[in-house]
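The complex is shown incomplete by one protein chain, all other protein chains being positioned as in the whole.
Entry: chain A
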Amino acid sequence: MITILSDHWQELLTGLGWTLLSSVLALIFSLIIGSLFAIMEVTESKVARTIARIYIEIFRNIPLLVITSFFYLVIPMYVVKVNGFTAGTIGLTIYTSAFIAETVRSGIQSVDPGQMEGARANGLTFWQAMSNVILPQAFRLVIPPLGNQFVNLVKNSSVLAFVAGFDLMYQANNIASITFDTINSYMVVGVLYLIITMPISYYMRYLEKRLA
């Protein structure tokens, strides 16, 4: 493992960088998109609810690899050029946002309906009530499952390897195929993934203790 680290630290560092960048981008956008769809699911508008349901059910139930390959191989043929990194990150965002939407929706629905009624009775609009009263409580409730989604997102970012997105897994494949030292190459990368995901797990646990 040491030789792999010392001979290939540059590739591994690049891989770590791309994995982190992709994960952070996907995390931010999937949180925004996911929350939006979660709110759409609980509005009174039937159209909004239906759109949200369709989006969530489609992307929650298609494998991430299929979504990513679609953006990498099909979109460039007909629409616009997308490189591997972008395709992978878009795929990750869409896929994760569907799960986050479901998580956040369950949080919103477990907030007592009286809270919404009370807020509305005090003259707040739907959006004001949502952002000031319901969502703060909902997010507190869904921290543990949300943490799971974030950890999953980092691990799922290995899908980038399939579309040549230069991430950790891609570098691992290359290092393994150059050095023929398969076991150690993948072990090094496994440890690097742990270095990213463990702090997330611990931070989420800390948040959970402090807020809930």
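One rule holds in what follows: contacts are C-beta pairs under 8 Å (C-beta built on N, C-alpha and C of every residue); 3 or more make two chains touch, one makes a residue touch a chain; residues count from 1.
Here is the rule we use: contacts and distances are computed from a predicted model.
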item	value
Protein name, per the UniProt record, of whichever chain is missing from view ("Transporter substrate-binding domain-containing protein", "TAT-variant-translocated molybdopterin oxidoreductase", "Zinc carboxypeptidase" or "C-type cytochrome")	"Transporter substrate-binding domain-containing protein"
Given A:W18, A:F37, A:Y72 or A:F99, the one touching the chain that is not displayed	A:Y72
Touching residue (missing chain; options A:T14, A:N174 or A:S201)	A:N174
Residues in chain A touching the chain absent from view	72-74, 76-77, 81, 83-84, 162, 164, 170, 173-174, 176-178, 180, 182-184, 187
